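Of the protein chains in this complex, all but one are displayed in their positions.
What follows is chain A.
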Amino acid sequence: MDQLALLLSQSWPALLDGLWISLQLLVLSCVLGFALAVPLAVARSSPQRWIALPSRLFMSAFRGTPLLVQIFILYYGLAQFEWVRDSALWLLVGDAFPCALLALTLNLAAYMAEDIRGGILGVPAGEKEAATAFGMSRLMVTWYIVVPRAIGISAPTLGNEIVLQLKSTALASTITVLDLTGVARRLSIESYTTDALLLAGLIYIVIAAVLSLLTRYGEMRLNRHQPR
C-alpha cells in the first residue's frame, strides 16, 4: 500500500494526463455513439427493407467482430492504401487518437442501436395508437413518442454500455494512445513492477462506480413519469 501511495505521489501528473485522455475518449465516443445509435435503431426497425438492411449490416459487422480487430483495421489496415492516405479520411485515421475515437464510436453505436431497437419493440402499441388518434403523423409519432419511450425503456442497458465502454477505451493504448492504461503500462515498464497497473485498476473502479451512479440517476429521470 505504501508503494502505491509513493507511486501516486510521484507520478500523478502523468496518470492525470492519461485519465484525461481516457475520459475524453469515453465522453466523446458515448455522445457521438448515442447520436448515431438513434437513427440506426429507427432505420433498423423500419418495415421498409431498403432502409432496415444497411443499418442491419452495419450492426452485425460491428457487433460481430472484436473491437481490437476494428481498431487495428482502421489504424494499420487502412494506412496501407495510398488512396486513403491521400484522402480526407486520413484526417480521421492518420492520427492515433481520432482513429481510436472513431472505432470506439462506431462500435458503441452498433451496440446501443441494438439496445434501442429492443426498446422500440417494447413501446406499447396503445401509446402509438393514442398518438395517431391525436392526429400525429408517422414521423411525429416516431420522434416524439416512440424514440423517447424506447430510450427510457432501454436506459438500464444503455447505462451498462457506458460502463463497458470505459473499459473498452483501454484498447486505444494498443495503437500508441497514451490513455490511463497506456500511461500505467509506461510507468510499470520504468519500475519493472505492476504497481502502476494496479493503481490504474483502482482508478477505473472509482470511475465505473461514479458512472453507474450517474446512469442510475439518468434512468430515474427518463422514466420519472412511470408509476412504480
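We take it that a contact is a pair of C-beta atoms (placed from the backbone, for glycine too) under 8 Å apart; a residue touches a chain by one contact, two chains touch by 3 or more; residues count from 1.
Keep in mind that, in the parts below, contacts and distances are computed from a predicted model.
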item	value
"Transporter substrate-binding domain-containing protein", "Cation/acetate symporter", "L-lactate dehydrogenase complex protein LldE" or "Adenosylcobinamide amidohydrolase" - which is the UniProt name of the missing chain	"Transporter substrate-binding domain-containing protein"
Hidden-chain contact residue, picked from the options A:A5, A:A61 or A:I189	A:I189
Of A:G94, A:G118 or A:G218, the residue in touch with the unshown chain	A:G94
Residue in contact with the excluded chain [from A:A79, A:M140 or A:V163]	A:A79
Residues in chain A touching the chain absent from view	76, 79-80, 85, 94-95, 174-176, 185-186, 188-189, 192-194
